[in-house]
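In this view, the complex is presented without one of its protein chains, the others remaining in place.
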Amino acid sequence: MSELLFTPEQITAIERTRAEVSQLHQLLVRYDLVVWTGGNISGRVPGTELFVIKPSGVDYPELTPESMVVCTLDGRKVAGFSGSQRNPSSDTASHAYVYRHMPDVHGVVHTHSDFATSWAARGEAIPCVLTAQADEFGGEIPVGPLALIGDEQIGRGIVDTLQGHRSRAVLMANHGVFTIGKHAREAVKAAVMVEDVARTAHYARVGGEAHRAAR
Amino acid sequence: MSELLFTPEQITAIERTRAEVSQLHQLLVRYDLVVWTGGNISGRVPGTELFVIKPSGVDYPELTPESMVVCTLDGRKVAGFSGSQRNPSSDTASHAYVYRHMPDVHGVVHTHSDFATSWAARGEAIPCVLTAQADEFGGEIPVGPLALIGDEQIGRGIVDTLQGHRSRAVLMANHGVFTIGKHAREAVKAAVMVEDVARTAHYARVGGEAHRAAR
Amino acid sequence: MSELLFTPEQITAIERTRAEVSQLHQLLVRYDLVVWTGGNISGRVPGTELFVIKPSGVDYPELTPESMVVCTLDGRKVAGFSGSQRNPSSDTASHAYVYRHMPDVHGVVHTHSDFATSWAARGEAIPCVLTAQADEFGGEIPVGPLALIGDEQIGRGIVDTLQGHRSRAVLMANHGVFTIGKHAREAVKAAVMVEDVARTAHYARVGGEAHRAAR
Partner (left out) sequence: MSELLFTPEQITAIERTRAEVSQLHQLLVRYDLVVWTGGNISGRVPGTELFVIKPSGVDYPELTPESMVVCTLDGRKVAGFSGSQRNPSSDTASHAYVYRHMPDVHGVVHTHSDFATSWAARGEAIPCVLTAQADEFGGEIPVGPLALIGDEQIGRGIVDTLQGHRSRAVLMANHGVFTIGKHAREAVKAAVMVEDVARTAHYARVGGEAHRAAR
């Protein structure tokens, strides 16, 4: 845990990002993408080498701007902010890895949303059968490697898969979904949309097995 | 963007239609037919050559009567109304095409609702296996062509498919659902019902593959 | 529409039943068993030859005790009650048929709930694979005949199927579900439970096709 010094402008940017990222978590609940304390969102703080992320083990209705944990880009928690007794999400090292290696990414979202995760459980990319998927992701949603939770392995898998890919979402094998965005809200939109296309593509395939040849 | 002149009666009709169409959008949320800013409803303004439609990129809880965009029947936005800084939905040209070619249609709805869109992804009409579908749509729900978003191609596909057809809903291939109605509320009802019958028909088929012969 | 005379006790019983039946409709919404204005509940009025039923074409949030329509056991609406400008549900003749032929039935519920209706669409009884179904329905949920809407044909199908059967629910072929009960609340419980067992039995079969032999 490091203690750092900031300009008033940086403090304002940190607090604004904490408020924004805190509120975005409610969209994960509204769109039914998370259960219990699972899932997390982070956002890079403009004009700093920091990002803010959901604390570990806190229930969604209890999340507040003050409970968002401020971290350096190597994934260490920054002391001195209100609510800083909380530990950051166990996925923090992976979020940090993404921010270090993808400078245009300013938001990262992680969920185990049901349908997208069912494709991830098979290690199967979501084929592009919908114009909405083409618009949002540029084509199929790719699969990333099976990686251990807790260190930056997952982050490396995300970067290796999405670097140079048109998709802003990756299905981490046997695990769940990570999405990135130019800002945190865009990453949340990608998390919402990947579940939506995963669900429709699932129904399309399951409902039509017997009729595929006919098309 | 054109500036036009209206009688007081026309202004009243425009504002009434904006209020009605704005409120109907909440039914798309209530029945879980849309995510994020996807989907849209439009309504023809009685006694005018105009219709009103959802603005582009606005989240459902933020929609208000003032945010509904007023358009001419060739799909151009009419200036001078409060909230007119918003652009109309990217599907506006297609809604306009429908209003020009189907004079009895006074409401159009578009969604990517999950089950109906899964039939659309296969390019497969929904067979009529339910009395509710027979009552509401007169038989099967037809499939329309794959068409590009942004110009009136989709509108032409809707008109070509539904002209003379008993169904008020069409599954646009690999895209989603469009419904029409004698007024906007009737088109919304069709959007709700087509998802309901698509879901039941999906379960009926998937659950019974092994048992079909037995019937 | 007939005008009749009642004792004060009968008037009290009528108003109590209207309030109860009106409120029970909200459970159909809470358990996601109905869309738009579909579905209906009726309840026999104790100490009279009457029952009350949902009006036709009214949206669920708008239902009030006063909007419940009072009917004779031959399915005619009784004039003179507040809100009596509404027509009773189009299924009224069938509810009336049930009340005339099954004197112990005091409540009838009709829905097109998704999973139960998907079994009905195949004309296939729900096999008893759950202890909850055995407890609630005594075994499988039977299928009734395909019948036209609007006259008492459906009622006859319900009575013919459930008379002497342990189940309080019947799947009307290609149509939907009807349930009966010793009071309206019991019929609502059966409507909730039949959808629950239909859903679980559906998933059990679909998920296990490849593994059935192993059991």
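Labels for the chains are A, B and C, by order of writing; each one numbers its residues from 1.
The rule we apply is simple: a contact is a pair of C-beta atoms (placed from the backbone, for glycine too) under 8 Å apart; a residue touches a chain by one contact, two chains touch by 3 or more.
Quick caveat, the model's predicted, so the values are computed rather than measured.
Within the entire complex, contacts from the absent chain reach the displayed chains A, C. Considering A:Arg16, A:Arg86, A:His112 or A:His183, the position touching the chain not shown turns out to be A:His112 (whole complex).
For chain A, the residues touching the chain absent from view are 35-36, 38, 112, 114-115, 117-119, 121-124, 149, 174-176, 202, 205-206, 209. Take chain C: the residues that touch the chain left off the picture are 31, 129-132, 135, 189, 192-193, 196, 199-204, 206-212, 214-215.
Criterion: only the chains that are shown with their structure count from here on.
Chain A and chain C carry the same sequence, and matching their CA atoms takes a turn of 180 degrees, rounded to a multiple of 5.
In this view the innermost chain, defined by its CA centroid being closest to the centroid of all protein CA atoms, is B. The centroid of the Cα atoms in chain B and the matching centroid in chain C are 32 Å apart.
Shown for chain A are the residues that touch two or more other chains, of which there are none.
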